[in-house]
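In what follows, a single structure is set out as structure tokens and then discussed.
The complex is shown incomplete by one protein chain, all other protein chains being positioned as in the whole.
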Amino acid sequence: MKSFGFYEPTSVRKATQIAADHPDGKYLAGGQTLLAAMKLRLAAPSDLVDLNAVPEMKKIEADASTVTVGAMARHAEVAASKEIATRIKALADLAGMIGDRQVRNRGTIGGSVANNDPAADYPAAVLGLGATIVTDKRKIAADEFFKGVFQTALDGTELVTAVSFPVPKKAAYMKFRNPASRFAIVGVFVAQTASGVRVAVTGAGSKGVFRVKAMEDALAKSWSPDALKGIAVPASQLVSDIHASAEYRSHLITVMAQRAVASA
Amino acid sequence: MKMSVAMTVNGKPVSAEIEARTLLVEFIREKLLLTGTHVGCDTAQCGACTILVDGKAVKSCNMLAIQAHNAKITTIEGLAKANGDLHPMQEAFRQHHGLQCGFCTPGMVMSAVGLAETAKSPTEAQIRDALDGNFCRCTGYHNIVKAVKAGLENMA
Partner (left out) sequence: MTDTLARPIGARITRKEDARFLTGAGQYTDDVTLANQSYAYFLRSPLAHARIKSIRTDKAKASPGVVAVYTGADLPATVGGLPCGWLITGTDGKPMKEPKHPLLAQGKVRHVGDQVAIVIADSLEQAKDAAEKIEVDYEELPAVVDVRDAIKKGAPAVHDEAPDNICYVWALGDKGAVDAAFAKAAHVTTLEFVNNRLIPNAIEPRACNAQHARADDSYTLYVSNQNPHVERLLMTAFVLGLPEHKVRVIAPDVGGGFGSKIYLYAEETVCVWASKLVGRPIKWTADRSEAFMSDAHGRDHVTKAELALDKDGKFLAMRVKTHAAMGAYLSTFASCIPTILYATLLAGQYTTPAIHCEVTAVFTNTAPVDAYRGAGRPEATYVVERLVSTAATEMKIAQDDIRRRNFIRTFPYQTPVALQYDIGDYDACLDGAMKMADVTGFAARKAAAAKEGKLRGLGYASYIEACGLAPSNVAGALGARAGLFEAGEVRVHPTGKVTVFTGSHSHGQGHETTFAQVVADRLGIGVDDIDVVHGDTGRIPFGMGTYGSRSLAVGGTAIVKAVDKIVAKGRKIAAHLMEVSDTDVEFKDGKFTVKGTDKSKAFAEIALTAYVPHNYPLDKLEPGLDETAFYDPTNFTYPAGTHICEVEIDSQTGETKIVSFTACDDFGNIVNPMIVEGQVHGGLTQGIGQALLEGCVYDRESGGLVTASYMDYAMPRAADVPSFKVDTRVTPCTHNPLGVKGCGEAGAIGAPAAVMSAICDAVGVKDVEMPATSERVWRAIHSKK
């Protein structure tokens, strides 16, 4: 990789200050995407602001209605958290399906959400549960946060510090894996939340993670796999690649959604 | 950018002046000359570079050396006892022929040792799932799975 400056702040305030002073720099969270890209010289930030020494970003807190996961919580920590498993098992399950075991020991929810890879798992949970993204500046509703492939509502040096998930009545995540990369070819998160049914799909959308209103409406009427019969996301809205055509992804979305409902 | 880094590797304190862009695996292989940790890919998938950082299995090709400042590192060289007795996981790999060319082996063994932290007596299917971060091109995994099972039992 190319040379860069390296900073290791111990607070959110310091981190954002350093970032503001280095406009071509990047935050370094778990590094499982960023460092890999830098090795291949696909990314070459002038500076790295490492967040691994910021204690306030690591906490996992939960009460009856909300689970708040610090941005620097590792996937393995979320997967193993009893606090989370007892309230939103689907979220812990999802974290346990990301990448591989070693990646889960480093990768973080904040890094994943801020990166918004169109095939990443977390965006499905964030959108599917109607979570709130907490930054150093504000709180952003999931529906406002994801703006397309690798695009988010974050501006400039804005830093995700936590993600706050409302505890749903029921939820499940079903993932159809890319056998090579382990990312989602299709991942469907379904949830019955206080504000209604939500269905979020990752891995398939040509604009990244998205909700499926037709499925939400159907499930709101009848929470059953059968309710989704015949409801498909048009292939024209989905991506095709060597691993799966848009048509196949469309089919898989319905199947995975039905299975998620069945297991929720 | 040059930085100083200090960590404990296989029980011994080490320190050095390094470029910030030095990967942990480069530090281990090229500065410490602990060449048992291998590099098999550049996309952090093959797992040949797996080591333990503070007891957790991670890919040392996807972490900066500077990020391991003050950490406790264990590499394949640090597993066997000083008298040469193999760690139970190493011994299990030997007994079950869980290695052929040996290149993925250090990462595979370290990954398996790291597994002990979370899974004491996993099923065969759980072991296979837990090895999702390590490629082996030689063994077809059959004997690795047997070795990991035996190794975990002997570690318990």
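Letters A and B mark the chains in the order given here, with residues in each chain numbered from 1 onward.
In this text, contacts are C-beta pairs under 8 Å (C-beta built on N, C-alpha and C of every residue); 3 or more make two chains touch, one makes a residue touch a chain.
For clarity, every value in this text was computed on a predicted model and none was experimentally measured.
The chain not displayed here makes contact, within the full complex, with A, B. Within the whole complex, the absent chain has one touching residue among B:50, B:67 or B:139, and that is B:139. Think of the hidden chain as still there; on chain B it touches residues 21, 29, 33-43, 45-46, 48, 75-77, 79-80, 86, 90, 93-95, 97, 99-106, 109, 124-125, 127-129, 131-132, 134-145.
Interface with the hidden chain, as seen from chain A, comprises residues 1-2, 40-41, 176, 178-181, 242-245, 248, 251-252, 255.
One rule holds in what follows: only the chains that are shown with their structure count from here on.
Each chain gets one centre point, the mean of its Cα atoms, and the points for chain A and chain B are 28 Å apart.
By the touch rule above, chain A contacts chain B in their complex via residues 1-6, 8, 31-32, 35-36, 38-40, 48, 50, 52, 76, 80, 99-103, 105-106, 181-182.
Chain B meets chain A in the complex at residues 1, 3, 19-21, 23, 42-45, 47, 50, 56-59, 61-64, 66-67, 111, 114-115, 118, 130-134.
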